[in-house]
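Heads up, one of the protein chains got dropped from this complex, but the rest are sitting where they should.
The block that comes next holds chain A.
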Amino acid sequence: MNSLDTVTILAILVFIISLLDKSTVNKWISTIFIKKSPQLDSLNALIIQRREIEIERNKLSAQDNYARWTKLNRRLDKLDIEIQSISSQIKSSNVTSTATISTIVTILLSSPQWILRLFYAKTAVMHLIPGINTFPKPFSLILRFPWGKYNTVGAVFWAAAIDIVLTAIKNWTVVTKQLLTVSNTNTNTNTNNTNNTTTKTDASK
């Protein structure tokens, strides 16, 4: 695979990664971690126990079995305190792990972009033929930015160009989708209005 193909694939990859919402990725990973937490297991067990006691209490007549009913209420109160304490423990440990996960996700998501910028800083993806593809010097500097050779198109410029094109396509898709939704809504409203008018006319007849 030549450098043009490699850089193009990498640039597309970077763009796809940029489409991923960081907070969503954080949530996915956090959920995986929380699911494995032993605290969550004990919280679930307490919630199940609470539910069972609540069902048992609700079956009783408070006036006929006051002592038993109150004892169950006391157990419920005790469980509520335990549930609250474990929930807050999970929440606080979640905050710490979310911060770590968030940092890791940020590094992972932005690393392909930096790899592209650093490792391919000197790589030329195209060579300009002197005399035919000659550009004014300042423009040529942009083409080979940052450290490419004279009369070449650098990987960074090429990746940026791909990114611009893909972003334009993405924006165009979004706008088209919105326009289609608006026009569909308008059509539906008009049809409804027409139907209403027809019904009213029929009724007046």
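Observations, loosely collected:
The rule is short, and it goes like this: a residue touches a chain if its C-beta (ideal position, glycine included) is under 8 Å from a C-beta of that chain, and two chains touch if they have at least 3 such contacts; residues count from 1.
Basically, contacts and distances are computed from a predicted model.
Name of the non-displayed chain as stated in its UniProt record, restricted to "Guanine nucleotide exchange factor", "ATP synthase protein 8", "SKP1-like protein" or "SWR1-complex protein 4": "Guanine nucleotide exchange factor".
Within the complete assembly, A:77 is the residue of A:5, A:41, A:56 or A:77 that touches the hidden chain.
Contact with the chain not shown here comes from a single listed residue; of A:62, A:107 or A:142, that residue is A:62. Although one chain is not displayed, its contacts with chain A can still be listed: residues 62-63, 65-67, 70-71, 73-74, 77.
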